[in-house]
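Please read the structure below before turning to the comments.
Every protein chain except one is present and positioned as in the full complex.
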Amino acid sequence: MQSGSPVTPAGSLIPTLEGSWYTAPDVFARERQAIFDRDWLCVARAGDIPAPGQFQVVQAGSESVLVVRQRAGGLRAFLNVCRHRGSRLCLEESGQTGRYLRCSYHAWAYELGGRLAAAPNLARMPDIDRDAYGLVPVALREWLGYAWVCLAKEPPSFEDTVVSAVTGRLGTEQAIKSYALDDLALGRRITYEVAANWKLLVENFMECYHCAPIHPELTSVLPEFAGGYAAQYYVGHGAEFAERVSGFTIDGSPGFGRLPGVTDEQDRRYYAITIRPQVFINLVPDHVIFHRMIPHGPDHTTVICDWLFDAAVVASGQDVSRSVELFDRVNLQDFAACERTQPSMSSRAYESGGVLVPSEHHIGDFHTWVRTRVSA
Amino acid sequence: MQSGSPVTPAGSLIPTLEGSWYTAPDVFARERQAIFDRDWLCVARAGDIPAPGQFQVVQAGSESVLVVRQRAGGLRAFLNVCRHRGSRLCLEESGQTGRYLRCSYHAWAYELGGRLAAAPNLARMPDIDRDAYGLVPVALREWLGYAWVCLAKEPPSFEDTVVSAVTGRLGTEQAIKSYALDDLALGRRITYEVAANWKLLVENFMECYHCAPIHPELTSVLPEFAGGYAAQYYVGHGAEFAERVSGFTIDGSPGFGRLPGVTDEQDRRYYAITIRPQVFINLVPDHVIFHRMIPHGPDHTTVICDWLFDAAVVASGQDVSRSVELFDRVNLQDFAACERTQPSMSSRAYESGGVLVPSEHHIGDFHTWVRTRVSA
Partner (left out) sequence: MQSGSPVTPAGSLIPTLEGSWYTAPDVFARERQAIFDRDWLCVARAGDIPAPGQFQVVQAGSESVLVVRQRAGGLRAFLNVCRHRGSRLCLEESGQTGRYLRCSYHAWAYELGGRLAAAPNLARMPDIDRDAYGLVPVALREWLGYAWVCLAKEPPSFEDTVVSAVTGRLGTEQAIKSYALDDLALGRRITYEVAANWKLLVENFMECYHCAPIHPELTSVLPEFAGGYAAQYYVGHGAEFAERVSGFTIDGSPGFGRLPGVTDEQDRRYYAITIRPQVFINLVPDHVIFHRMIPHGPDHTTVICDWLFDAAVVASGQDVSRSVELFDRVNLQDFAACERTQPSMSSRAYESGGVLVPSEHHIGDFHTWVRTRVSA
């Protein structure tokens, strides 16, 4: 639902990626290596791991990564692999440990900061450097209330990649701060398993040419989306709510009070942001819809979608269903469209790809980005 | 159940294809490309798509193909892929559309003849050639009441491949016309999923050396099949019904009246025809059994079998079960034999293949044909 520059050659069609980009196992392997194993990935909501010793095990690129809350308060991340004989260290998706992370196989134990702390007969093995045999660290940043990790040994600048994707879309860094994502609470989480390539989901999120055909509820709330051509044209532009609509809900009924920092300019507006390669954020005055993707193969992607509200709304137990239902329907409509598209990617008819109409031209930038990253 | 020339070197054994022809994924990929994506394939019964705007979505070689009844009456076929961003166009296996075939993703709409008719904002895109962005056409022929398609850009002669396979077997073109397949009605359809390579099914259909061991019901109706050596030896020869048998039914009880065009010579006779690569036809005086295969992988083949009767028989609601049961049992016996053979194809014992006894020598022609096609 996000669109790019308004200056496009009127009326021209430009080519998409060729079909094999969406189906070939070796393309997927190269994308994993060149993109998902090198870029910052959003992997967990920081608020879900509040206490020291609490942890989550997440999939990041090709790795199982352990995100652990430290005694000093911050989060740290490690490859979830014992350095001795390689057993998975933490076996549950999430949990709470004590002083140590202990391997279930031979009882090697690590400090929360990763250093090897103890092992049976360790005293008789004088040549073990407890730092060298500590857990393999993974770079981690907290931002917008989420933990972002990067598997690269020399991670790219977080500011130049993640932060700038948001400011480039909204115009200023202040614009996202208005929503104070750090302070929001989780109202609902829905996980979707989608039988489509991750890039089809990105492309779908980036354009609104499909809005009129498949999103009746959304275009009812945001009438400019019905034009297909219209979306978020200019940097900083948000789609305006329909006059008769009170809130961003399935039936246009009122939602909740405007989040404290949201400005008058941002009120009654919808903003969509894509952070490559795997995050979509949607901002409305009273809540935030936060998607992260986990690609598993050329034709299988998991999407985890969080609906975030003012902490007081969640604490009071108010019913958030009408707010959630609107974008849950949008998600289901979008993912079904992607699943109908995936099978054709191997057809001779799509061997040299399809075409982008003018209102989709900015998807071409995404294609260029993917091509460049994979061939680098 | 079909066999070839009676003139074979008495007593000699000749080699089969090597085992890897039945198991290697790359062999299957080359067969798909060199045979199934280039030859005429029988994909639908024309009578199942009677009305304008009615369609079926079928698998042909590596493609999903759309077969649509035109307003003018004929059938046409297209790759089932929208030219814009590649979504599957028709989502159901069969259905009825109105004036246009409309894509569910961005609402691009095509005439039944394939031309691009409409799309949102199309008027603002002057450089779109509505023929160039029409659906990708697939060659189609109607014959024997079935739709045959060919994915090749330059299809081979239908007469020299499909028609000649029938006349070569029966001796004259008139012989098949006697059964007037165009006019028959569908009495029963059974779909079989077989865990075996498509070539094992062709080979099985081509010989009767296995008839005595595995087809007690069939050899009871057609006693010459019990000899193993006997089958349809000579061009034009049909196997004769046993004296005590009234019809081609599971218990030899009477079937239905002879089809109007069937000659005295064809009465009380069974004829089997193989049309490479995926059709088997069985002719008996009162019905026709029509098999088409869809190979999905080296060890998975779908077989769709139609039992066709005089339209009056089907219209009257008469019970066709005893006729159907005979060849349904034959099918189940054959496909089980193929499934018992498939696993051995990867054994060292079959590395250089097996052997053909004299009554199977004509299978060697099929092997030569496959080798030639794949290496071309």
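As written, the chains take the letters A and B, and residue 1 is the first residue of each chain.
In this section, a residue touches a chain if its C-beta (ideal position, glycine included) is under 8 Å from a C-beta of that chain, and two chains touch if they have at least 3 such contacts.
Quantities reported herein were computed from a predicted structural model and do not represent experimental measurements.
Only one of A:Pro120, A:Gly168, A:Pro216 or A:Gly236 touches the chain withheld from this view, namely A:Pro120. Although one chain is not drawn, the whole complex shows that of B:Thr16, B:Ser64, B:Ser87 or B:Ser104 it is B:Thr16 that touches it.
Here one chain is not drawn; of A:Leu91, A:Val235, A:Ala312 or A:Leu332, the residue touching it is A:Leu91. Within the complete assembly, B:Pro213 is the residue of B:Pro25, B:Pro213 or B:Gly257 that touches the hidden chain.
Considering the full assembly, A:Ser104 is the residue among A:Gln70, A:Ser104, A:Ser157 or A:Thr372 that touches the omitted chain. Listed here are the subunit A residues that touch the chain not shown: 62-64, 79-88, 91, 104-107, 119-121, 124-128, 133, 136, 151. For subunit B, the list of residues touching the undisplayed chain reads 10-13, 16, 19, 203, 209-210, 212-214, 228-229, 337, 340-341, 343-350, 353-359.
Please note the rule applied: only the chains that are shown with their structure count from here on.
Its C-alpha atoms fitted onto subunit B, subunit A is found rotated by 120°, rounded in steps of 5. Distance between subunit A and subunit B, defined via averaged C-alpha coordinates, is recorded as 48 Å.
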